[in-house]
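For this depiction, one protein chain was excluded, whereas all remaining protein chains were kept in their positions.
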Amino acid sequence: MPASRASPSILQAERVSVRFGGLRAVDDVSFRLECGKILGLIGPNGAGKTTLFNALTGYVPLSSGRVTYLGSDVSRSPPFERTRKGMGRTFQIERPFEGLTVLENVLIPAFLRFPGRGDAEAWAGECLERVGLADRRKQLSSELNLARRRRLELAKALAVKPRVLFLDEIMAGLNPPALTEMIEFVLSLTLDGTAILMVEHIMQAVVELSDHIIVLAFGKKIAEGTPEVVTSSPLVIEAYLGGVDDA
Amino acid sequence: MRIINFSHGDFVVIGMYTAIVLYTQLGWDPLLSLLVALPLGFLLGVVLERLILSRLVDVPEGSTLLATLGLSLVVQNTLMLSFGASPRSLNVAYGSATVNLGPMTLSVIQLVAGGIVLVVIAGLYLFLNYTERGQAVRATSQNRLGAELVGINTRSVHSLVFGVGVALSVAAGIILIPQLFVTPVITGPVFTLKAFVVTVLGGLGNVWGAIGGGLLLGVVEVLGAAYISFDYRDAYGLVAFLLILLLRPEGLFGRTVKRV
């Protein structure tokens, strides 16, 4: 994308690889993410999307390569340090702090930016407002339904005031109206310059949202480009239809 | 089965008291008691698993550990109230008989115990590797959800395993009592602790590891007592236990588990 090269890059992956024993789960993947942009990460099951995602956020160690965030190398930083620097994430399988209420769940990441209880609570409330969970603040988080748990995940990720947001399949399992709502919401997040990297299976969401898409298969980047380019690439269609051999 | 059983040693103690009662009341030889106690121990284990452990799903972590701790206190103190705190033993005619094997002198009971242990090991090995039930046990231990997906009744596997565990503990108590003294409260934890050390040394869920761990614990304790200080005999096993836990949580003989 030569046109946008001028805008500041917030996250950069250089030749990132993750190996488990002999298996190359992520193999030599590079990309660059700019402020206010959305990068979609797609690929068939087992392509290494989630592994790459976890490697970028620090939950899985890199075997080689480098991850740079705002110009500093974070390849060896533990997850909590990346969060503190402004890399927020959601979990594919929602992980609310089960014994706590919805508000308390968001309070915990809010403390990172507001050490005092009063300020933290106000900020947590604001985040819940944004995701539309304000009326649920006193409910036990374990009692939320799937769509609301998703939104709670988002509120928690927003509470750390991320400059780059990692969204792991937040659209999966949503019904059509909820999906449309979520797509609009994610789009609104980029207005203040927040960059987003999303792993997603729902093609509609990826195509509508992404500025740039990376396609993974067997850990390798097999295609990238704008949604139009990627969806018409024969390689991608083949990968999704299961035509790719182990080679 | 990844259940840390705090009452393990107390079942050994139950076996010991069973042997004592059957001998003093009915005049049964421990080896005869064994035949009766094995199925009863198995039943006891199955009942306890059904009544207590199987209910502990979706509860805070460490609940099974606490429940077996509670069970342990109940067993110990029931025995204490029934038999009193004084040490008891069992004298059988062959209790002090020995056999000379070249330069070694072995007591008959140790030989019998060793023989039974070999039979049990062989039995477990055959069961786990060559029967359908045994393979169900191994599958459940490796991946409970996966086992359920291929149609294994993991509930009955858990009962079976706990039953076998209790039966073997009771049997161990019966075999060992002519050699040892038993008290209701102290003896159980000693066996429990040794069992923890042995299994952690060998790697949890690994029968061969447990055998290696058992041998190693014996060697460590005896060597430590002989060359460092006898006073700390019990500590060597614990130190070894900690070191293994910290350095190689999968056990000395366990395979490295890869997380993906």
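The letters A and B name the chains in turn, as written, and every chain counts its residues from 1.
Just so it is clear, contacts are C-beta pairs under 8 Å (C-beta built on N, C-alpha and C of every residue); 3 or more make two chains touch, one makes a residue touch a chain.
The definition used in the following text is that contacts and distances are computed from a predicted model.
Colleague: The chain that is not shown, which UniProt protein name from "Branched-chain amino acid transport system permease protein LivM", "ABC-type quaternary amine transporter", "NADH-quinone oxidoreductase subunit I" or "Dimethyl sulfoxide reductase anchor subunit" does it carry?
Modeller: Missing chain, UniProt protein name: "Branched-chain amino acid transport system permease protein LivM".
Colleague: Can you say which of B:L71, B:L90 or B:L176 touches the chain missing from this structure?
Modeller: B:L71
Colleague: Consider the whole complex, including the chain that is not shown, and state which of A:G48, A:P109 or A:G125 touches that chain.
Modeller: A:P109
Colleague: Could I get the residues of chain B that touch the absent chain, sorted low to high?
Modeller: 4, 52, 55-56, 59-63, 65-67, 69-78, 80-81, 85, 189, 193, 196, 200, 229, 231-232, 234-235, 238-239, 241-242, 245-246, 249
Colleague: Write the list of chain A residues that the hidden chain touches.
Modeller: That gives, for chain A, the contact residues 57-59, 78-81, 83-84, 88-89, 91, 95-101, 104, 107-109, 111-112, 115, 117-118, 120, 138-140, 143, 156-157, 159-160.
To be clear about the criterion, only the chains that are shown with their structure count from here on.
Colleague: Rounded to the nearest whole Å, what is the centre-to-centre distance of chain A and chain B, using the mean of the C-alpha atoms as each centre?
Modeller: 48
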